[in-house]
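Removed from the display is one protein chain of the complex; every other protein chain stays in position.
Chain naming follows the written order as A and B, and within any one chain the residues start at number 1.
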Amino acid sequence: MPPTITPLNTEREKKRRIEDHDSGHGRRPPTDKRTGGGGDNDNWNDRPQGRRGPRENLGRARLAIFFALAGDLMFFVAIVSAFFVSQSSGRYNAYNQYVNEWLPTVIPPILWLNTAVLILSSVTVEIARRHMFRENDVMDEWLGLGKPITRSAMPWIAATTFLGLLFLGGQWIAWSQLAAEHVFFRSNPSSHFFFLITYTHAIHLFLGIAALIGTLLGLSSSRLLETRQILVDCTAWYWHAMGLFWIFLFALLVFFQ
Amino acid sequence: MNQHWFQRKRSVFSTNHRTIGLLYLILALVSVTIGSLLSLLMRIHLIWPDWPLPFHGPILPEDYLALVTIHGTIMLFFVLTTAPQSGFGNLILPAQIGAGRMAFPRLNAASFWLTAFALLVLLSSTFAPGGSAISGWTAYPPLSAVASAGPGQALGMDLWLTSIALFSIASTISAINTLVTIISLRCEGMTWDRLPLTVWGWFTAALLSIIAFSVLLAALLLLLCDRHAGTSFFLPTGNLINGVLHTKGNGSPLLWLHLFWFFGHPEVYIAILPGMGLTSMLLANFSHRRVFAYRTMIATTLLIGLLGILLWGHHMFVAGLNPFASSAFSISTMAIALPASAKVLSWIATTWRSRPQYTTAMLFALGFVSLFITGGLTGPILAQPILDEYLHNTFFVVAHFHLIMAMAGVFALFAATYYWFPLITGRLMSEPLGRLHFWLTLLGAYATFLPMHLTGLAGQPRHYAQLTGIPGPGGSLSPAGHLLAATIPLNRLITYAAIFLITAQVLFFINLARSLRRGNIASTNPWQATTLEWHPSLHPNAGPEASDQVITVHHTPCIYLSTPAGDTFVPQWENKITIELRAESKPE
Partner (left out) sequence: MSPILHQAAVLFSLPWWLPANASLHGTTLDHHLLLNLWVILALLSLAHLLLLAGLLRRRTTEPKNLWRIEYLPLAALAILFTALTVKAESLWAGSRYTGADPAALQVEVTGVQFAWYFRYPGIDATFGTTKPQLVAPGEGNPIGIDPTDSHGSDDFVTSELVLPTNREVDLRLNAQDVIHGFSIPEMRLKQNAVPGQTIHVHFTPTTPGTYAILCTQLCGLGHYRMNASVRVLPTAEFAQWLAAKQKAAQP
């Protein structure tokens, strides 16, 4: 059985199903909060530990993404700490004056637009992710009665891809604008970091777009609902993380130079 | 007769975790052979500087420094990070927690092949035009950042950096796999406090890997940018190397030291934690005892992991750090002596008055304890900045980390090999040969590294390509010449001991090769072990019907009982009450 949310009332109601705890976000079933199922010796809901069912595989994939993102966070933390060190690295010049060559790089205004685009893309990918877990539609798809959730999620994934490409395009424009002002990677310590941060973030986002395209392909060609759910879910969490990282990095570049 | 799993043909691109584990171990074996031979060349050159290397000629200073660099890199990365964590981890971890496989088999295979490729790139860097990198495994800039700073610092250095970057990615992927496996694939009843300590070691090392290798990757990226993108993260303004003047942007070499050692210190704990867990389990197994203070051991493993992230500055006491920061790092470094001592006390208590069975694996586990005590105790000395002011970058430090990493860490690998050989191949390794290997290696280890403390106290610095025949004003008659020449007699002893130590390892290879074909057939559980990997259904050789068997764990490992009917043991998968009843019902 694929991961689903079990609503308390099974009538199809168009209103938001808050009391049902089924906003479709694919979280753990709103069952008894005492953990059931696990090597932790309290397996009262009778699922064998180590079971490779869809719910378990989804949990494992999410855990893997979590740890990968934790490592990625450390990567960016290292770069940000180098940023602060570099910013405060003054030196005594030949005339015994304390100089610091850090000249803040002006943020091309298009970056604000890019940030908005990225936040919007997070919204779209989250909508896609929630579509993948709406119980009634999941049951239909799992039983082979069509592909309602895949069909509803796909356009949102496509929209996210488009917005992601728009973001990358916007970054490219920002870099060209800076190049036109003769600000390059090597121009100034602050530009080292501006370009380093935007380049590495863009590379990560590019990998995210590759994942999104892979998800689109997987949605259309994969035969297991479980695989489709995992693809969308993990890509969505990665995408959110990249959006979150960007917000912090952007704030760093805007306010802390 | 049915072919044992080990003999069956398998694809080298298999995603089976045991195959991947074996591949990692083969990679580590190749690496340790190369690394040991390099160190042998280094030792020989120090004593006989004019000895020409066959097909090469005399070892020039740049050759010596290249040897130092590759030796350190290969040993730390490709032996001590791969073999305990990914090699034995892949081989044994799933079975030890009752899982059928690692969480992500294809990712597992990908991380192995990435590691193998990284090794290839590293070895190719030694043949790069311009020479092999000479900045040591620590690659301090500006020496590592500017191509004109020395031979081998151009393409050789770039290839070295690429190799380590690839390795970092591979390590992170492998660590993610390990973590998800341990968290989600434990079998029924395998709660966190019933996990074997080896698994706790793998778990903590994997957590450290994720944190540390990412920072290394960032540092490598910054260094590559300095080398090729005209940035100056690590290059200060006005830096003049070999006629090349750097005028733009002010960076700090100290930034590299911080980033590198933030990785570098957890790295050594990654290398040793699985070994510490294994030692606890082996001592308990062969003493037929529980691990003393089991939960404390879990806590100390995690504590060592946590503290290990907080004390990187002790590599930088005299590197230009602010003295107050040095004091802070000194305190946290001294603090980690406590969980480490707790582990030693537990090991001693586990074997206390137990009349253990002295199999080769047990001997190596005891050797680990001895070497860990000896190597570890010089740690608190180096942790005090005022003493480190004298001892930094002398052979005292070399002795310290070699005793702990190269000897204790490798002893853990030997113990693991002798212990799990029957599980993997169905045959036992030769005990007499193993015992001889152990005693010669222990003797060689102490003979090689104990005198290094003395040469270090005498002031012998690290990374010196020659101790005699030094040119310059006064030459050998200068005070420096005298100081270095005074260490030659001890260095000669060390070299002889090193030759002896490395030669003794031939016994290990002979034992491996012979036992693979002609070793005694082993029973399913020859060591009377209690951990899950010895369960008949989880054996590599178990038939296909075994995967249907539901495995349940009932209690902690290492339950050995003395009943009226005799000594018995209760494996984790058997219910203790059943065993006791069965034992009581046996006629006397």
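Simple rule for what comes next: a contact is a pair of C-beta atoms (placed from the backbone, for glycine too) under 8 Å apart; a residue touches a chain by one contact, two chains touch by 3 or more.
Remember, predicted model here, so these are calculated numbers, not experimental data.
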item	value
Chains shown that the absent chain touches, full complex	A, B
Hidden-chain contact residue, picked from the options B:H71, B:H314 or B:H392	B:H392
Option from B:L37, B:I331 or B:I521 whose C-beta touches the chain left out	B:I331
Option from B:P461, B:P526 or B:P540 whose C-beta touches the chain left out	B:P461
Selected from B:V30, B:L107 or B:L345 as touching the chain missing from the view	B:L345
Chain not shown, touching residues in chain A	91-92, 94-96
Residues from chain B at the interface with the omitted partner, ascending	61-62, 65, 134-136, 140-143, 149-151, 235-242, 245, 250-254, 289-290, 292-293, 296, 318-320, 323-324, 326-327, 330-331, 334, 337-338, 341-342, 344-356, 366, 369-370, 373-374, 377-378, 380-381, 383-387, 389-390, 392-394, 454-455, 457-459, 461-467, 470-474, 478-483
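What we mean here is this: only the chains that are shown with their structure count from here on.
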item	value
Interchain centroid distance [CA atoms averaged], chain A/chain B, Å	35
Chain A contact footprint on chain B (complex, rising order)	97-100, 103-104, 172, 175-177, 179-180, 183-192, 210-215, 217-219, 221-222, 225, 229-233, 236-237, 248-252, 255, 258-259, 262, 550, 553
Complex contacts: residues of chain A adjacent to chain B	38-41, 43, 48-50, 56, 59-60, 63-64, 67-68, 70-79, 82, 85-86, 89-91, 100-101, 185-186, 188-189, 192, 196, 200
